[in-house]
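The complex appears here minus one protein chain, its other protein chains still in place.
Should a chain be cited, it is by its letter among A and B, assigned in written order, with residues numbered from 1 in that chain.
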Amino acid sequence: MIKPFPNTRDDINRFYTFTWLAMFLALITGIEIVIIYIPAPYWLVASSLVFLSAIKFLAVIWWFMHLKWDKIFCTILFMTGLILAGGIAAALLAIFYFDPHEPTYDDDMMQGPPIIEHVANV
Amino acid sequence: MPMQNEGSSAKVITEERESKPVGLARAFKRPTATTGLVGWLTTVDHKKIGIMYGVAALFFLIVGGIEALLIRMQLAVPNSELISAQLYNELFTMHGTTMIFLAVMPLGAAFFNYIIPLQIGARDVAFPRLNAFSLWTFLAGGIFINTGWILNMLPAIDKAVPKIGWFGYANLTSAEFSGIGTDFWVFGLQILGIASIVAALNFIVTIINMRAPGMTMMRVPLFSWMVLVTSFLIILAFPAITIALACLMMDRLFGTGFYEPVFGGQPILWQHLFWIFGHPEVYILILPAMGIVSEALPTFSRKPLFGYAIIVFSGVIIGVLGFAVWAHHMFTTGLSTIAKTAFALATMAIAVPTGVKIFNWIGTIWGGQIRFTTPMIFALGFIWMFMIGGFSGIMHAAAPADGQQHDTYFVVAHFHYVLIGGSLFALFTGMYYWIPKVSGKMFSEKLGKWVFWTMFAGFNITFFPQHFLGLGGMPRRTYQYDADMGLNTWNMVSTIGAFILGIGILLFFYHLVMMLRKGAPSGNDPWDGRTLEWSISSPPPEYNFAAVPMVTSRDEYWARKMIPEKKKLIENEKPEKSIHMPSPSWFPMIVSIGILIGAYGMAFLKSGYSFVGLGTLFWPIVGLLIITAGIYGWAFEGPGGYHLHPEEEEGSGGYRKKEPSDKSK
Partner (left out) sequence: MSQAVATHDTHEEHGEHPTCTGIPNKKMFMWAFLASDCMFFGCLIATHMVYRISPPPGSPDLQGILDIEIVSISTFLLLMSSLMMALSVHAIGKNNLKSFRRCILATVGMGMGFLLIQSYEWYHFVHEYDLTLTSSLFGSTFYTLTGTHKIHVIIGIIWLMTYYFYSFSGKMDHKSELDVEVAGLYWHFVDIVWIVIFTVVFLLEFVDM
């Protein structure tokens, strides 16, 4: 049976970091649930929600995923994907928000979706 | 040449099993053969994998070429009925899909595999088994997506070839309008996406983590740099099409409405997702080509690459901007003025780093001692032809002008100038440049020049007239055109040109075979090369470098040949007594076979055919089980390994005395 290494001061610190972080994340989640019921303007509530979840997101990657203790290149690598994904998603949403391509609906059509049969030999 | 093939005389002396196979792995005992069929099927050697990539890509180049010739034959004369309209649609769909995903990308991947570890002074890629997995998965995708041609011959199955264009615009792809061919296309691209992403992840780690000591990022050869940028583009662009295809699969197999207007779905969303992938894909095809040319030009001009750093940064900027221009494929879909302006400006901005590169290439050959070898004239042809494609590209960047050119033969001419005149010419540069290293044989320059001039003439005769056809109003993908539209002459010219181009490619294959059969030995350094791959024997030994080279400058091998002090440094590099090599493995191929089986099951799920368990979830589950078993076998088998012992006289640091440089004369 292999013996565990003894815990150092640093290990105990890290244990507390992780535990406090988890409590902090739970707390932010709680705050998020509360603020959706606050009768404030949409932009304010929506942007605070985005802000709070961004904090949660970054906290998890910074501490739980060890970016704080790792080489900076790991952060750069991941952030490349994250920023690009965020940018493209934002651009896509902006395009659809400002130039909606909504089809013109007529009432008969929207009675309910017709059942589309997969036809092999069209 | 006495130097040739020295490496293979090294003997396998010890063989060790680092981890005992457990569980399932026992059923597939670790293969030890490194030659013969089993040796090829289970190989994890990046050089063998690269060769297999190359052979498969050249095969698909012929397939796609035949498809192209059939298209051109149909269009040679007005109102032709040589082939049916359906077959025509199938041909242009499969021509585009084959050439992009099965010919140009894997031909690039062949060079990634073969050359990168040699250029950066590594013994293999970071994950050798994963590399084998990429190869087999690519092959599975290639076989899968072409299955329709064979299925079409069966009486029971009809329309098994996709006929939706390589872009598969919704709602041509909806279940109402297309048959099982579309399912083959959806899952085929999905498989090829897996292969590309895994390979790209592997090369990112390899290039960043496996460089020889002393090789800083600013000493990495330019081809390796461009492959690094390309790999980032692959891992960041392919997820977009994965999602687009997954949504399409949900629509077709499970009745959702992502792209179905009757559900409120918007077909335009497909276009956005597709081009978020599709435009970076264009740079995935061209950046490795630019890297190859940046290797060949300095070698044959006997000058260092002009403006190395700015070429690297231009490549990176092209990669980044490549993600911000996708909607220029969609200028005619009714985007708002602001969106059009933004995408038009971003598109024009991409011309700047591209132009920077072109000026740097010209700067490289300026005042050099130019040798017009076959790879060099292909590289020069690349610069010229790629520039023509680039100019017509800038014409499309202006949204109002694009409204006139969109979906005409002008666009067809543009992207063939970029993809044949650009990518393919550069890949031919690469083939002629590196094939002496790969095969250890030298080709005849005379025939090589014939190949170039035939291809060059054929290519221009085919595609230059298409500019006129497009501006004259000939739409893309048209099956027929009327005789009185003024399109007859140039279409005939274009078809004749296509056959000349075809003859050029055939001549290349003849040249290749002649070289492999009768070529004179090439020696280690036939071109008087600059980078590390020329410092080892041709073909390289299994372990590449007997002693891992200490890199002290950008053009390391050139510096070693030219600077006396560096030669002394090298004498300190002693070949290692024992080199650890990863063991071959069956599991990469097993996982790929599982993917293939699962994909067949999924494609037939809603096809209405129900023989041998197709049309049910039976085969997808079988595929999933094989994949799972394969992954577990893979994981528990471990990397394994054995030791090779290079002979003492192998030379220090892989360095050998300079040989007479130009074998071709």
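Criterion: a residue touches a chain if its C-beta (ideal position, glycine included) is under 8 Å from a C-beta of that chain, and two chains touch if they have at least 3 such contacts.
All figures in this text were calculated on a predicted structure; none of them were measured in a lab.
Asks: Among B:G39, B:P78 or B:G255, exactly one should touch the missing chain; which is it?
Replies: B:G255
Asks: Have a look at B:L139, B:I197 or B:L532 and name the one touching the chain we're not showing.
Replies: In the complete complex, the chain left out is touched by residue B:I197.
Asks: Just the residue numbers, please: which parts of subunit B touch the chain that's not shown?
Replies: Here the touching residues of subunit B are 22, 126-127, 197, 201-202, 204-205, 208-211, 215, 235-240, 242-244, 246-247, 250, 254-258, 263-266, 269, 273, 276, 632, 635.
Asks: Spell out, residue by residue, where the missing chain touches subunit A.
Replies: 2-5, 7, 10-11, 14-15, 18-19, 21-22, 25-26, 29, 32-33, 36-37, 42, 45-46, 49-50, 52-53, 56-57, 60-61, 63-66, 68-71, 73-74, 77-78, 80-82, 84-86, 88-89, 92-93, 96-97, 100, 102-103, 105, 110, 112-113
The rule is simple: only the chains that are shown with their structure count from here on.
Asks: Quick check: in the complex, which residue numbers of subunit A touch subunit B?
Replies: For subunit A paired with subunit B, touching residues are 73, 80-81, 84, 87-88, 91-92, 95-96, 98-99, 101-103, 105, 109-110, 113-122.
Asks: Okay, in this complex, where on subunit B does subunit A touch?
Replies: Subunit B residues touching subunit A: 158-159, 174-180, 208, 232, 235-236, 240, 252-253, 255, 257, 260-264, 266, 268-269, 272, 276, 323-324, 327, 333-336, 338-339, 606-609.
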